[in-house]
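As you look at this complex, bear in mind that one protein chain is not there, while each of the others sits in place.
== chain A ==
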Amino acid sequence: MIATLNEVRLLSGRSLRHIPRIPEKVFGTLLMPLVFVLLFAYVFGSAIDVPGGGDYHEYLVSGIFAQAMIGTIPGIAVGVASDIRSGLMDRLRALPISRGSVVAGRTVAELVELIAGTLVTVACGLIVGWAPHGSVLETLGAFGLLIVMAFAVTWAGVWLGLMVRDPDGADGIAMSIIFPMMFLSGIFVPVGGLPDGLRQIAEWNPVTALATACRDLFGSPTGIVPDVWPLQHPILASLAWAAALLAIFVPLSVRRYRSLGY
């Protein structure tokens, strides 16, 4: 167990060393939250009202937190696919190390990177007028929930990278998954105004549940919350989504990793 933890530490350290060496990765991690907060707060936000009242900036920032969680999928899928392509994955698989540590190293590194990005969002949020209004416990709970969800989502990214094996292909597929998830959700706009069909998708989108849970815990305006179970119980729904993602993608990824050459 200690040996495995040490392997994960070494391998996640390896991935983290990449960050300053890939300028576009620094951009993705640190500048994207800034761009999204400013774009939506001042450009689109000027035309958006929160139904039921409240400040749109406060509404928005929780959405940006939730968005960053699914934003990890392309990076991790591309990273895993690149390691397969370059042969490094084979080299690691031929070492006497624990089967899960290669993949776990990736997810841990991605989480560290995500936390850095979240801190940038917090700073941007504070500047545009967002603030946590809940108790300390609720505030910590919101960030805890975000990290749990992010951890679950990274496994979907790992699985995608293991399946596709081609970095460009993995990037394309990941992007075409996360874009609809981002925009068919309650991240940027309240879902109540969407046409039938799309509205139901947005209501059941895990990202909407996560954003709504954060708004509840930060005491931000939530808009008029639709009367559907996941949005009436957003914290529970987010945890359920995270559990479901882990239950599906951890075993799939581990099995896929083991059978890479088989």
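By definition in this document, contacts are C-beta pairs under 8 Å (C-beta built on N, C-alpha and C of every residue); 3 or more make two chains touch, one makes a residue touch a chain; residues count from 1.
Keep this in mind: contacts and distances are computed from a predicted model.
Q: Looking only at the UniProt record of the hidden chain, which name from "Fumarate hydratase", "Signal recognition particle receptor FtsY", "Phosphoribosylformylglycinamidine synthase subunit PurL" or "ATP-binding cassette domain-containing protein" is the right one?
A: "ATP-binding cassette domain-containing protein"
Q: Check each of A:43, A:94 or A:136 against the chain that is not shown and name the one that touches it.
A: A:94
Q: From the list A:86, A:135 or A:200, pick the residue that touches the absent chain.
A: A:86
Q: Give me the chain A residues in contact with the hidden chain, please.
A: 3, 7, 10-11, 14, 17-18, 21-22, 86-88, 90-97, 260-262
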